[in-house]
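As you look at this complex, bear in mind that one protein chain is not there, while each of the others sits in place.
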Amino acid sequence: MGYDMELTALILLPFFGGIAALFAGRWGRDAERWVAILALGLALLILISSFFSTGDGRWIALERYDWAPSLGVQVILAMDGLSGALLVVSLALGIVSVVVSWKITEYPGLLNAALLWTVAASNGVFLSFDLLVFAFFWELMLVPAFLLISVWGHGDREAAALKFLVFNAVAGLGLLAAVFYLGATGDRVTFDAFEVAERQIPHGVQVLLLLGFAGAFLVKLPVPPLHAWLPDAHTQAPTAGSILLAGLLLKTGAYGLFRFPPMLFPEGFATLAPFGLALGAFGSIYGALLACGQTDAKRLVAYTSVAHMSIVLMGICGGVYFSLMGAGVEMVAHAFSASALFLLIGALYDRTGTRDLRELGGLQQNAPRFAAAFAVFFSAALAMPGTANFLGEALVITGMFQVNWIFASITLISLVVSVVYATRLFKRVVFGKSRRTEALEDLTLREMGPIVLLAVATLLFGMLPQMLMGALEGAVEAALTPVTVP
Amino acid sequence: MPSFPALVPVILLGVGAVAAMLAAPRLPGLSRWIAGTALVCASVALALRLGAPASLSELLADDRLARLAGLGICLAGLGSLAFLRPAGPSKEGPALLLLATLGGTVLAGAIHAASLFLGLELITLALVALFVLPLDRPALEAGYKFLILGAAAAATLLMGLALAHAATGSLALAALGGEGVLLALAAALLLAGLAFKFALVPFHMWTPDAFTGAPGAAAAFAGAASKIAVVVALIRLDAVGLPEVWALGLAAFGGASMLLGNIAALRQDSLARMLGYSSVAHAGYIAAALGAGAASAPAAAGFYILAYAPALLAALCVATLLGRETRIGDLRGLVWSRPLAGAALAVALVSLAGLPVSAGFFGKYAIFSALIEARAWLLLGLALLGSALGAYYYLRFVALIFRRVEAPAHAPLRWTDGLLLALATGVTLLLGVRPDLLLDLVRTALG
Amino acid sequence: MSATTLVLLLALAGGIFATGFFGLLARRAILFQLISLEMMLAGPALAFLAGGAFHGSQQGQAMFILILILAAAEVALGLALYLALRRGADVEDSDTIAGLKH
């Protein structure tokens, strides 16, 4: 199908933008940042314009050309509603993270380059349908994210960055082994996901391959017991790093689980789904309970991400229409709410120099705009109706009621515990009095911009979800594999 | 007699070595230049004849594989020459390097017992001299250990060849394939001899000490160039269809090397010693792939070693740049104080770890596919575990390179080091994006 | 030359090779290690001669000469190393030169 190079532009533009930003230091004072915003803005424009081009029903856009024929590797980029929505999130959060890290003075060139490369790699993951290219971008994502944490982080950032990298690299090996197996055992050496989907893979092998794939996705998702890297990575990462980590990298795990298991290993997925459900259920409670016990604000929000993404896992493994749609909506909603919370906590950290909940407080008295912003995303964190988070979680719960009542009640328990940790965070940060936040200057316009953007997105998708849910329709139909839970 | 053009590279190297040896005492600069030009001419000669039709002679096979391997060895030799520091009284470094490259080119084309033995021993003895060059205590110690083990391995190799000769009456390597106890014993001893040079586990003990004690360039040559030659020898012997012990031995030693090499390198603080252990591990990957005996194994082994060489050269060049005993602490903020060295080391380590946009990623792809194709599940498991451990200890160093620190700017790099680092990083990144360039080359070479 | 004598000679060569290898392991002195290296090379030399005689071809003797060359080169290098080591510190046995470990 003759399509022009829209999708490749979505990957290459941020990539070369990164390289340009690296050397843009000489042109002007903030040249790197403007180059970064230009690249991301252009990519966003192309993305929006591609939405209006009429795809062939299932795919909004599809591109296919050879990369290394002798290896059997060709670049197949396809975009449907789900990847379209996640691409919008990716580019939007890219711009937000560039704006947020405007004040960082150490090596701004490499900083913006790393931000852009993370976005480029994630775009690659969301678009590629050639398994080796998917694995290539999957592992590539780690390198810039690692850079972000290890260079601009706080505290003992090397250990956190190394832990993040080793966890994900090792899990990525499982994915690589499975992809190489798929490539090697076909009738001809090819990694084309569509071809592999038609192939009749014996049941036992399907389960093994799915374990390889799921291993990588669950570490990135993060679901306990594979989540150990997330809290450290989040606490030590700079604000922009946390935003990209929470808003983007976590979503690639969820996207992978949403897209490939039902497509490539239907039977394998049907057998492993109940275990996925159980793991998700455990994760949502475990993450929520741990969040209640944290004293570091960022660590608390990190554990909330574990809980929310475990709910997304339950949604995907549910396999029914509502749970899958809920998982899709929750993915997008969590991207917005988690990155906004990180942004606020980062801004607070820049002003007070601490993230320890015991020392914070008194925002209501000194910085009303700050408190208002916290209130909006506090309500998103505990899935208040009217926010997209509630829509996602309510859909997942409806789906779970269709699958199994126990899992539904566990999700509800997680919802209730979410109130405990959300109010704890809010009470410690906004209410009360603290001498640290005495002379606190309120949010500047530059910081308000991204927050308003994220707040409008959360509330818009919460109140008028038709646009988002319509987009996800196609992907959900493809991923429907009703699961019989014993 | 093979056609004259086939021998041009060998002759060039030989003459170059002698000339460099003569010029060494009084004109060390000149001897480096002679060595450099000899290597460049040899490489150009080999490169030009890459496409020429293959021709076979009693001792040396002048086929595309030999030329590609010879080209690889000469380039690796050139790379090592770039950062060979003239240390202490002895200035014969370049000449010895040329001798070793000559040995490598001979070994690459060896199809006869004599040329195999001559090539191997020429590399070993030249390397012993190279190790000892600085004449200080660690270098002497590394040289001595290399000599003792090298000689033992040579004797083992010869014993194998002798038994084969006694059994078949012919010294051609092709005659090694066959049934019978004598031939099996011969194959075993032959593998032992080659395994030493390839640094597989029971014979690997010289590698870490060599990488730490010997000068960086010598260790680089031993780790990269000589291994290319040995891989070619292994591929040729593989094609002969040796008795079962050969494949079994290779697989067993490969598995053991992958495991022990990676575990031993886990918490090494010295960069060179970690690279030593990791070169044992990488030898393990290649041996396992060859041992598993899949159809795509030789191509995978060839691609892997050619992708491994530039990364090792760059890493060791930076190690020597930073002084003899570079501990992990010295790397703090390297990319900010010496941008090119830091970036080159980072890309090299990322490639050794096998992360994307580096040749290592597709090297891992080739090896894993070969293991999968051969259904060698245990070896695949060990390879996965190995690269998992590898991900940790390589990236441990990378973590520090990007640390934010206000290090004063260092003296600018010498142009040869800078050129080598730039070229090595460029090749690694290029292969990371377009691996098929090299893979097609290796596949056509293997016919 | 009959097959049995060939086997006997090969066994003898193997024996020499093995004793040389054992000498390398057992004795600590550098000089003695070099001597046992020479013995190890003597084994294959004999084996080649026996093979050549059995098959009536000169190839065995050609290889024997090559082995001699190698043995000579190794001894030269070994002794040079021994002298360099002794000039540094009176190092007699090989265990003392164990600075590079772990």
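Should a chain be cited, it is by its letter among A, B and C, assigned in written order, with residues numbered from 1 in that chain.
Keep in mind that, in the parts below, contacts are C-beta pairs under 8 Å (C-beta built on N, C-alpha and C of every residue); 3 or more make two chains touch, one makes a residue touch a chain.
Here, contacts and distances are computed from a predicted model.
Student: Considering the UniProt annotation of the chain absent from this complex, which name among "NADH dehydrogenase subunit L", "3-isopropylmalate dehydratase large subunit", "Lipopolysaccharide export system ATP-binding protein LptB" or "Multicomponent Na+:H+ antiporter subunit C" applies?
Tutor: For the chain not displayed, UniProt's protein name is "NADH dehydrogenase subunit L".
Student: Please provide the labels of all shown chains that the missing chain touches.
Tutor: A, B, C
Student: In the whole complex, not just what's shown, which of B:Gln268, B:Thr320 or B:Ser351 touches the removed chain?
Tutor: Spelled out, the listed residue whose C-beta touches the missing chain is B:Gln268.
Student: Among A:Gly25, A:Gly186, A:Pro274 or A:Gly432, which one is in touch with the chain left out?
Tutor: A:Gly432
Student: Of the residues B:Phe83, B:Phe131, B:Phe196 or B:Trp336, which one touches the chain left out of the display?
Tutor: Here the residue in touch with the unshown chain is B:Phe196.
Student: Which of A:Gln294, A:Ser337 or A:Asn389 touches the chain that is not shown?
Tutor: Selected residue, touching the omitted chain: A:Gln294.
Student: If the missing chain were put back, which residues of subunit A would it touch?
Tutor: Residues of subunit A in contact with the hidden chain: 224-228, 231, 286, 289-290, 292-294, 321-322, 325, 362, 364-365, 368, 372, 375, 379, 382, 384-386, 390, 394, 397-398, 401-402, 408-409, 412-413, 415-416, 419-420, 423-424, 427, 430-433, 464-466, 469, 473.
Student: Which parts of subunit C face the unshown chain closely enough to count as touching?
Tutor: Counting over the whole complex, subunit C touches the hidden chain at residues 21-22, 24-25, 28, 33, 94-95, 97-102.
Student: For review purposes, identify every residue of subunit B that touches the missing chain, sorted by number.
Tutor: Residues of subunit B in touch with the missing chain: 144-145, 148-149, 152-153, 156, 179-181, 184-185, 187-189, 191-192, 195-196, 201-203, 205-206, 208-209, 243-245, 248-249, 252-253, 260, 263-264, 266-268, 389.
Assume only the chains that are shown with their structure count from here on.
Student: Give the chain pair that accounts for the most C-beta pairs in contact.
Tutor: If you count contacting C-beta pairs, the leading pair is B-C.
Student: From the Cα centroids, identify the chain that ends up most central relative to all protein Cα atoms.
Tutor: B
Student: Report the inter-centroid distance (CA atoms only) between subunit B and subunit C in whole Å.
Tutor: Once rounded, the distance between the two centres reads 26 Å.
Student: Using mean CA coordinates as chain centres, what's the subunit A-subunit C distance in Å?
Tutor: So the centre of subunit A lies 65 Å away from the centre of subunit C.
Student: Among all residues of subunit B, which ones touch two or more of the remaining chains?
Tutor: Nothing qualifies.
Student: Which parts of subunit C, given as residue numbers and ranges, touch two or more other chains?
Tutor: Residue numbers touching two or more other chains: none in subunit C.
Student: So in the complex, the part of subunit A that touches subunit B is made up of which residues?
Tutor: 68-71, 106-107, 132, 136-137, 139-140, 142-143, 146-147, 150-152, 158, 161-162, 165-166, 169-170, 173-174, 176-177, 180-181, 183-185
Student: With touch defined as at the start, can you tell me which subunit B residues reach subunit A in the complex?
Tutor: Touch residues, subunit B against subunit A: 336, 350, 353, 355-357, 361-362, 364-365, 368-369, 372-373, 380, 384, 387-388, 391-392, 395-396, 398-400, 402-404, 434-436, 439-440, 443.
Student: Okay, in this complex, where on subunit B does subunit C touch?
Tutor: Spelled out, the residues of subunit B in touch with subunit C are 113-114, 117-118, 121, 125, 128-129, 132, 135, 137-138, 140-144, 147-148, 151-152, 154-155, 158-159, 161-163, 165-166, 169-171, 182, 208-209, 212-213.
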